[in-house]
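One protein chain is absent from this view; the other protein chains keep their places.
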Amino acid sequence: MSSAPTHWVLTLVCVDQPGIVHAVSGAIVAAHGNITESQQFASADTGRFFMRLQVEASAAREEFEAALAPVVARFGLEWRLDVVGRPTKTLILASKASHVVGDLLYRTRSGHLSLDVPLVLANHPDLAELVGFYGVPFESMPVTDAASKAAFEQRVLDEVEKHGVELVVLARYMQILSPELCEALSGRAINIHHSFLPGFKGANPYRQAHARGVKLIGATAHFVTSDLDEGPIIEQNVVRVDHTATPAQLMATGQDEESRTLRQAVKWFSEHRVLLDGARTIIFR
Amino acid sequence: MSSAPTHWVLTLVCVDQPGIVHAVSGAIVAAHGNITESQQFASADTGRFFMRLQVEASAAREEFEAALAPVVARFGLEWRLDVVGRPTKTLILASKASHVVGDLLYRTRSGHLSLDVPLVLANHPDLAELVGFYGVPFESMPVTDAASKAAFEQRVLDEVEKHGVELVVLARYMQILSPELCEALSGRAINIHHSFLPGFKGANPYRQAHARGVKLIGATAHFVTSDLDEGPIIEQNVVRVDHTATPAQLMATGQDEESRTLRQAVKWFSEHRVLLDGARTIIFR
Amino acid sequence: MSSAPTHWVLTLVCVDQPGIVHAVSGAIVAAHGNITESQQFASADTGRFFMRLQVEASAAREEFEAALAPVVARFGLEWRLDVVGRPTKTLILASKASHVVGDLLYRTRSGHLSLDVPLVLANHPDLAELVGFYGVPFESMPVTDAASKAAFEQRVLDEVEKHGVELVVLARYMQILSPELCEALSGRAINIHHSFLPGFKGANPYRQAHARGVKLIGATAHFVTSDLDEGPIIEQNVVRVDHTATPAQLMATGQDEESRTLRQAVKWFSEHRVLLDGARTIIFR
Partner (left out) sequence: MSSAPTHWVLTLVCVDQPGIVHAVSGAIVAAHGNITESQQFASADTGRFFMRLQVEASAAREEFEAALAPVVARFGLEWRLDVVGRPTKTLILASKASHVVGDLLYRTRSGHLSLDVPLVLANHPDLAELVGFYGVPFESMPVTDAASKAAFEQRVLDEVEKHGVELVVLARYMQILSPELCEALSGRAINIHHSFLPGFKGANPYRQAHARGVKLIGATAHFVTSDLDEGPIIEQNVVRVDHTATPAQLMATGQDEESRTLRQAVKWFSEHRVLLDGARTIIFR
């Protein structure tokens, strides 16, 4: 009755057509909601309309949903209603590299990221101590052949199911996921990799980047698809380097960018700021 | 009837209250408009609501205004309807320094800025050749005492009146405007000045900045108020400098930032992306 | 004899005059050293010459010093010879705020910073758990009056003496040091504070910055002097903010910049990249 208002985040997607904003804002008026943040985008590429709203309302979830129901029906809305700040259930996949895992756990502990991490699952045992340091469960399962890979991936699916995982982060996991797993996690698995201008194929890209004398080193966070390193881009960063940097220093610089970029992508995802528009992302920063 | 649609930009401000977006979007539906860009902000400080829309519509201005009329009446909207890309009538005030004036005219000529500059008015004749080079009328009137200052300011007001000037840019004009002129140009005069961390008072700030060994040099573009250099901030930039820079090099660096920052502020203003919220600006980038 | 070469870092300062580089490089040739990094700067302000070299040499410290001795005598060199990467003995002073302390300890643990922290000394007990989490000794002593402040400062001096502390970091310690302690720690105590364009005096600067609608929020790391917040600047950073940020969000943004900026200043100091030239710093990045 007299409960304090809840801060809701509402995201919605539909075919672009006149009247959507009018109808959605009407539903919010009906739910006695106060819009505190609103962003929208109409995609000329796919003809779809995207909207993200933050709304303060003392309406219960059912009331809010009831007010939205006719709009959902009329415009064929895909929508999601959540409470601002609720921790996102996040499964982290890792390998040997500690920098991105350490950064995610440090940022979660300090409150910068609102994540609930039930497990860090790795294909090597190296990170057990680091992860334990942050009080997060850790397990490792070797991935050495098709059978162990299948077992690992089944375990991922089991954990996703068991904990109601909303986001899977490949924190330098370094293994190619099977097309089946990519499909199962579509739109809720994020990967990070280094990025260069120009791009370099093959092994040891930092050595190649050094050989060409690149002046910028970067990283890209993207959704996982079966096309390796080619999923929809969520965030990218670069930093300046110069001729004095050794390949090892370039790698250290690149790893910092990986941590920073993945952390940003995860933060936006957990705040429902990342919407998919075909091969592109809409980021309501 | 079958005319091509016009791309309109609509900005509006009113007291924040439920239902505004619903009502405004209803008016656009009524005018058969298609929203291509929309941004809004509710100010917790002043309790006011701000919105900027770009709308494609074949409706004539009168039709659009008729559709908006009831919303304007109901919510007490301050509003402005313009055509996207229409050049902004801009009077430039200058002194001896060429960098910002040159940059504004170069960017206007190359199409980056959509300005219509009927006159550059200066208190020194030095820039006659530069301004003439860009085919823009130039005049200078010395400002040496109270009488000549009053004459200069009267001339500003006359030119504003004569050409329907929408924006007055103080491009390193370096004179303090009278409170009366500040008032007359309130919300439509933009100034640029250098900025440092920390700030330095008094003469020759670049020498002071050098003496303190600052690592960042910047510039601030702001609306002109009678409080010198204290008007609402529109844009700020900084760049990194180091211990090797002489005071003269710091000044050259600072002037580049001044040009870049003023240009950006003018561009946003001409696109109706700058709205005033008391002592703050809302920038719908 | 056949020992692996050591990587030395040599810094030197003297009155600028012809022949210094020639003489110093001659000493390195004599010590069979190989210069891997070299930077120099002649200050037009103070007439002093600064140089930082990294040198690979199998020479023992005594041999190196013997080779340098005639150059030191001839040019009146102030100099320092250290081994690259040796951890810097660092005393951290803290209060209640956790962000900079947490960042310094996290970066030390991950190997980004080469510090040896014998103690975090605070005037409040709040950070005991955080510091303990990183396995670093923590103690708190209340500072509530002149006597307790004197006791705290005496403890600082005792710890500096006891551990051979090379660097004292004020990690949001928030207390003004006495002129005597400033003097005793001159050139080896670093402070961090927020920075704005323009600067704001007095309490709650983030609220003031919000009221003015600043577009950049930053931080400055500087050496401690008895002139509060006015010591030689080591590093500055800013990030862009916009009108949507609340004062609390501005503060969170500012704290990130404080962590990043202090961490950078400490890293450069520990690598002997920061040299003092009167009120300015020379940073050999």
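When the chains are written out, they are named A, B and C in that same order, and each has its own residue count from 1.
The rule is short, and it goes like this: a contact is a pair of C-beta atoms (placed from the backbone, for glycine too) under 8 Å apart; a residue touches a chain by one contact, two chains touch by 3 or more.
Please read all numbers here as calculations on a predicted model, not as lab measurements.
Visitor: Write out, one label after another, the shown chains that touch the chain missing from the document.
Guide: Among the chains that are shown, those touched by the missing chain are A, B, C.
Visitor: Taking the full complex into account, find the residue in A:Asp145, A:Glu161 or A:Asp242 that is in contact with the omitted chain.
Guide: A:Asp242
Visitor: Which of these touches the unseen chain: C:Thr6, C:Gln40 or C:Ser58?
Guide: Of all options in C:Thr6, C:Gln40 or C:Ser58, contact with the hidden chain holds for C:Gln40.
Visitor: Residue-wise, where is chain B in contact with the chain that is not depicted?
Guide: Residues touching the hidden chain, for chain B, are 37, 98-99, 102, 106, 110, 244.
Visitor: Where does chain C touch the missing chain, residue by residue?
Guide: 18-19, 21-22, 25-26, 28-29, 32-36, 38-40, 42
Visitor: Suppose we count only contacts with the excluded chain; which residues of chain A make the list?
Guide: 41, 44-45, 195-199, 210-216, 218, 220, 229-230, 232-238, 242-244, 246, 277, 279-283, 285
One rule holds for everything that comes next: only the chains that are shown with their structure count from here on.
Visitor: Write down the pair of chains with the top C-beta contact pair count.
Guide: The largest set of C-beta contacts joins the chains B-C.
Visitor: In terms of residue numbering, is the interface formed by chain A and chain B classified as same (over half shared) or different (under half shared)?
Guide: Same, since over half the interface numbering is common to both chains.
Visitor: Could you put a whole-Å number on the gap between the CA centroids of chain B and chain C?
Guide: 41
Visitor: Suppose each chain is reduced to the average of its Cα coordinates; what separation in Å results between chain A and chain B?
Guide: Chain A and chain B have C-alpha centres separated by 38 Å.
Visitor: Using the touch rule from the top of the page, what residues of chain C touch 2 or more other chains?
Guide: 244
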